[in-house]
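The complex appears here without one of its protein chains, the remainder shown in place.
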Amino acid sequence: MSLLKVELPGLALKNPIMPASGCFSFGKEYSQFYDLSKLGSIMVKAATLHKRLGNDTPRVAETKSGMLNAIGLQNPGVETIINEELPFLAGFDLPVIANVAGSTIEEYEQVATALRRSDIAAIELNISCPNVKEGGVQFGTDPEVAAEVTRRVKQAANVPVYVKLSPNVTDIVAIAKAVEQAGADGLTMINTLTGMTIDLNKRRPLLSNGVGGLSGPAIKPVAIRMIYQVYEAVNIPIIGMGGVRDAEDVLEFLLAGASAVAVGTANFENPLVCSEIIDDLPFVLNKYGFDSVTDAIGKGHIDA
Amino acid sequence: MSLLKVELPGLALKNPIMPASGCFSFGKEYSQFYDLSKLGSIMVKAATLHKRLGNDTPRVAETKSGMLNAIGLQNPGVETIINEELPFLAGFDLPVIANVAGSTIEEYEQVATALRRSDIAAIELNISCPNVKEGGVQFGTDPEVAAEVTRRVKQAANVPVYVKLSPNVTDIVAIAKAVEQAGADGLTMINTLTGMTIDLNKRRPLLSNGVGGLSGPAIKPVAIRMIYQVYEAVNIPIIGMGGVRDAEDVLEFLLAGASAVAVGTANFENPLVCSEIIDDLPFVLNKYGFDSVTDAIGKGHIDA
Amino acid sequence: MKKLETHVVSIENIAKATFKLVIHVQADMLNTIKPGQFVHIKVGEGTEHMLRRPISICDISNTNETMTLIFKVFGKGTDQLAKLTEGHAIDLLIPCGNGYPMDDIEAEHVLLIGGGIGVPPLYYLGKQLIKKGIKVTSILGFQSAADVFYEDDFQTLGDVFVATNDGTYGIHGFVTDVINEQSLFGDYYFSCGPTPMLQAVETKLKDTTGYLSLEERMGCGIGACYACVVKTTDGESTKKVCQDGPVFKANEVQL
Partner (left out) sequence: MKKLETHVVSIENIAKATFKLVIHVQADMLNTIKPGQFVHIKVGEGTEHMLRRPISICDISNTNETMTLIFKVFGKGTDQLAKLTEGHAIDLLIPCGNGYPMDDIEAEHVLLIGGGIGVPPLYYLGKQLIKKGIKVTSILGFQSAADVFYEDDFQTLGDVFVATNDGTYGIHGFVTDVINEQSLFGDYYFSCGPTPMLQAVETKLKDTTGYLSLEERMGCGIGACYACVVKTTDGESTKKVCQDGPVFKANEVQL
């Protein structure tokens, strides 16, 4: 299956498919459905310095071809993750990408520092979580702040750092360039769009947090547009995500400029989706005349 | 049907439902399906100073629970619109909202000035069209520029001016406040989200324009969120839009803070949709315990 | 747990907006199912509904190789499920959640206390309890006469008391009113229904060992997304309804 191989900083991927952060926990539950070693990689759930209990429920709501979530970064804290969650994944043949979150630049640094003692292959720096009062999206909407977090986490980390961009900005290219200059090894995009739905009976926002992050097929056109624009402006690789649920979606992300693709919401619809996409991808590449994944990357651009 | 009545600057609406600009042309085609006098109002297609032929085709693409369009403001120019299109609407009992676009502040002013000689009830100032190279969205992404266009068009116009906001911004509240301060009589929101889809066979963006505007149910959560946030920050009324296709959607927009609601993409799915919503709305208001449309406006807010 | 693509054997409207859906499931899968578990159902085939819907398992039949679900039309998803017809394909995650602790029960007389769409899972539970020689008394609460279902089926398990909120059928009032009026007691209780009912039951029967089945909006349904958490009583940690529940010991979590 060498036609599916992709080499990215820190990540020798046997295929470009991985579950997106927050949608796959630390893998254990989905390992009931298929062998996780089949995956290109796994982006595990966000880690903060200390345990967080997250937001009140309801935390999710369905929307047309999408969903809103406001989990609020619930996690047991980075130490527990290193000691109790990551060892399970060591039993599989795949590089792990840790998702790092925080409320302050210092917290981001501390989480990245703690992760030096783990076996992860890369860090996904989450400066784009819209579902927490402090920390998260404000780091991802200002190019200078985004660059500063990136710089500090790069110094703290001993693995390549991929910065996860927020789509809730006027100019995604400016943020992408700023974090590239600050030393990011790659980008992951997009995180969720900030949205809301109102419960007509209760006359209040349905999610206890008020707003939540919109994900799923509904947002795919926004993801493709942003990846397309950023691909033309930066020289670091992009891991794409936003609404992927089949191998043709994956090819569309590759053409837009992604070098690998993560799948989030679609795991809830179909727990086997990543495995099925990996099976289908060779046929889809072939159908559209591509020799390999790397052959398709960026090929949707005018001057490609 | 006084329970459906809403009074807005320049607009005495018998009900809060109107077709959204660009999705209903100047009404003639849809008048085959029902009597346009049934509508609360109509937002007609964008007018620029001179005739524009718009973008090359393909101009539309379907996406999951939505669509992309890049019509490119094709229109016969404001004079022809006044002389040949608007007279048809004079035969119906409804206030007309003209949509004003341009490539320069001067063009916006000139279109608004020309419209003094027409019978419109209000202007919708379109500073948020993502589908033209010049003019459009850049006026809608910077608060100061948005305020300046608003000020100049307010001076030129002899009817209330509603400013149509772009959702493609980091901080929609800042833009809303800026145009309120500049004298806007109301807001209409949201215009389309910038998106893209790639043709896997051609290996190029499907729309000839590359990017297009994403509309339809897919974007409703983003529209609700933005209206909810802006409602808490301004004192001028909001006409809401984005993904509406039934009377429950309309109620959700009212609860979020919209005083009236426009329907765009859903007209393509169902040419009778506005008429059907107007029929259903009294029952839906009743089902959820509201005495009237005005009773529901803003009632989804915590302190309502 | 498995993703199972199977088909509808029958569907029937058994009460106001309430449907009994019988689905083909092979015996080897049925044998793994414990009372109180649920299935997570895909609505339709496309992307319009990205989230599955959790529905409790109401009954199973090894002979027919079927599973019965009872659901009420609540929103767009259950409305679409109600339009399923015989032979139509259906896609489930099965079985989900923990179920009632059948092995550890040392009881002689169990109260089954169900409200509305909380009634269904208690039926299969009751069947299993009487198989173990345990006496079962059922207290079923509904909105009104038109909503009542499965009274006869529960009758085959033991005594049944039906209450309606508006008094149009059975006893007028809530399930807790029935417990008061009839001075019912058991050495164990199992309850499923709306949260206010569970709270009332938990308070009323505070000296009896009890288990409650909870509802929460779900994403994955398998424990991976943290959508469906409830706080433990001490407020220090959370449990997942889809994985640690839906059945919890009374007073284990905050209602």
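Read from first to last, the chains carry the letters A, B and C; within each, the first residue is number 1.
In the analysis below, contacts are C-beta pairs under 8 Å (C-beta built on N, C-alpha and C of every residue); 3 or more make two chains touch, one makes a residue touch a chain.
Note that the coordinates shown come from a computational prediction; the quantities given were computed from them, not determined experimentally.
Within the full complex, the chain left out of the display is in contact with A, B, C.
Shown as candidates are B:59, B:164 or B:203; the residue that touches the absent chain is B:59.
Touching the missing chain, out of C:18, C:47 or C:164, is residue C:47. Check A:64, A:203 or A:225 against the missing chain and you find that the one touching it is A:64. Chain C meets the missing chain through residues 44, 46-48.
Interface residues of chain A with the unshown chain, by the touch rule above, are 64-65.
Counting over the whole complex, chain B has residues 22-25, 28-30, 32-33, 45, 53-54, 57-62, 64-67, 69, 71, 74, 216-217, 245, 265-272 touching the chain that is not drawn.
Operating definition for what follows: only the chains that are shown with their structure count from here on.
Placing every chain at the mean of its C-alpha atoms, the farthest one from chain B is found to be C. Chain A has the Cα centre that lies closest to the mean of all protein Cα atoms in view.
Chain centres here are Cα averages; for chain A and chain C they lie 36 Å apart. Chain B has its Cα centroid 33 Å from the Cα centroid of chain A. Residue positions of chain B with contacts to 2 or more other chains are 64-65.
Chain contacts: chain C has residues 47-48 touching two or more partner chains.
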